[in-house]
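The other protein chains are all here in position, but one chain of the complex has been omitted.
Up next is chain A:
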Amino acid sequence: MKRKLWMKIFTILMAMSLLLGLGAGSARYAQAAEVSSDIVVESADGSASGSEDEFRVGMEAGYPPFNWTQTDDSNGAVRIDGNKEYAGGYDVQIAKKVAEGLGKKLVIVKTEWDGLVPALVSGKIDAIIAGMSPTAERKETIDFSDIYYKSDLIIVVKKGEAYEDATSIADFKGAKITAQLNTFHYGVIDQIEGVIRQTAMDNFTAMRVALEAGMIDGYVSEKPEGVSASMANSNFAMVEFDKGKGFATAEEDTAISVGIAKDSELTGQINEILSGISEEERTELMDEAILEQPASGGNKTSFQWFIDIMKENGPMFLRGAGMTLLISLTGTILGFLIGLLVGVIKTIPMPLKGAGRTAQKIINGLLSVYVEFFRGTPMIVQAMVIYYGSALAFDIHMNRLAAAIFIVSINTGAYMSEIIRGGIVSIDKGQFEAAQAVGMNHVQTMTNVVLPQVIRNILPATGNEFVINIKDTSVLNVIAVTELFFQTKSVAGNNFRYFESFFVACILYFIMTFTVTRILRHIEKRLDGPANYNMITNQAPDEDTDSTAGQA
């Protein structure tokens, strides 16, 4: 009974994080091409930011059996660039062969799915080897090698239910079937006669949850996903179809190729290397990958999973949480300083006339544009624009962490400047006048009298901003910053235990925000000083009636 309640809570939390979080991150197929075609202003020449003898390959490292993240180098896994984890899987094995053929050192760059094409176009990576299909849409932006894997469409169903025994797509008459949004998987559903087509879902995670919860009878996907889903979750089974009984598909849809920058000389070289890998060898590599991919857990309960996930991935979660804290703390502090500067400049009294007045008006105008712009656009969009845009337009390759801190800082700065401006305006005019009357100039008035009061007053708002930042850094997963949300996605992408993995993240986020709130409350109290003051009593007390007045 109790466990059922837990499951319900898990489901609700999971559904919430799916709706709010995952949806934002990983529409697998068509979107990446769209995003990148917007950003491509002047295409980079395809040279990577790394050195000449490196072959930099982008992948999610979270899409088994093609690619996944693991904690050691077993089964030929390769260390992920700038990270303590390793990438394994079919794609990694292919990438190794390609790198070997090119005579270069393989570097695996773990990149969010939506960031792969922009990363390639901006020259941050040399190739995408990430289970990516060479669709016509993507071909507008990047080139593709020859096919290095071809898969069949299958339907993932629940074990022990009627559809498990289906042999033909015709057997799915009356079944509630869905597939991933913006993929050809969804388009083929209509080939099943009498099917009840469900709304397309954003990602595999959502579909697995829906299947497990009985909201759908099955979902269409490619074979590798079917194999890994049924291996990872013992409640799932995969229905394969014999020739002629399955879906009719186009070759470009089921094929998987290496993505390469437009007109790169790499394309020819890679094709040559791929042609040297035989069909049998490919099947063998895929079978190995399916076997080696992060193991399924049999019939463990959610609670056992929860414990195991924390045990096995503890360091990964903690690194993610550490990164989240680092980014949000530095971002909040820098943002606070930016806000302070902007707020103070905006409240400098206007000179009545002269050039100073014009200059100040221009500066105030620019600052208003800054504030309005960054308050008025989503941070996730700013992250994409700043990180990839700086690479494309100015050839600046920002370090991911620096970019993350930069984005959070200017974002927080925009909010804080308004909070601080409001705080300054709300300080009694008498405080300014008294400071001026003792001869202080504007800066002295601000630093000695006004700002200390403003800062005390806006401390709760600052704490709020910090808490918001801890949560909102999760959107930075789009530029592949390894913060907590990104790490959790990797963990969940490997073990397929989405409830449990994200529940761990949920708890970690809460611990962080709760601790921060407590600490700030403590600081507020410290700043306020003691509620009573001590009378200086080293002199004989006089008869004055008010010598005790203040001690109430």
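Please note the rule applied: contacts are C-beta pairs under 8 Å (C-beta built on N, C-alpha and C of every residue); 3 or more make two chains touch, one makes a residue touch a chain; residues count from 1.
Just so it is clear, contacts and distances are computed from a predicted model.
Of "Gluconate 2-dehydrogenase subunit 3 family protein", "Putative lysine transport system ATP-binding protein", "ABC transporter domain-containing protein" or "Phenylacetate-CoA oxygenase subunit PaaI", only "Putative lysine transport system ATP-binding protein" is the UniProt protein name of the chain excluded from the display.
Between the chain not shown and the residues A:Ala162, A:Val381 or A:Val438, the one that touches is A:Val438. The chain not shown here touches chain A at positions 352, 428, 430-431, 433-441, 444, 448-449, 452-453, 456, 529, 532-537, 539, 544, 546-547, 549-550.
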